[in-house]
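Only one protein chain is missing; all other protein chains are in place.
Let's look at chain A:
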């Protein structure tokens, strides 16, 4: 997908009926209540603590805050976070 120029990607996702996360190489985030958070297609762990987890994405960072956060599983393309998730937010690197 990376070989395809950006305007075409847009067109593909709109008219080709392909999933956006694959076309744009974006992460797919699934939440189950406040308990679980599945993130597929991530770009590495940036920071980890009880209250805050920062995950690198393509051009931004994803910040997950909460209480008693535990990374249940950390694989090359997948993260499973457990705990009391209170907030999920995105920020661009310039904000850091």
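Criterion: a residue touches a chain if its C-beta (ideal position, glycine included) is under 8 Å from a C-beta of that chain, and two chains touch if they have at least 3 such contacts; residues count from 1.
Methods note: contacts and distances are computed from a predicted model.
A single chain of the complex does not appear, and UniProt lists its protein name as "Sporulation protein YqfD", one of "5-carboxy-2-oxohept-3-enedioate decarboxylase HpaG1 subunit", "Peptide/nickel transport system ATP-binding protein", "Transketolase" or "Sporulation protein YqfD".
Checked against the full complex, the candidates A:13, A:46 or A:65 give a single residue touching the omitted chain, namely A:46. In the complete complex, the residue from A:14, A:72 or A:91 that touches the missing chain is A:72. By the touch rule set out above, chain A reaches the unshown chain at residues 44-50, 69-76.
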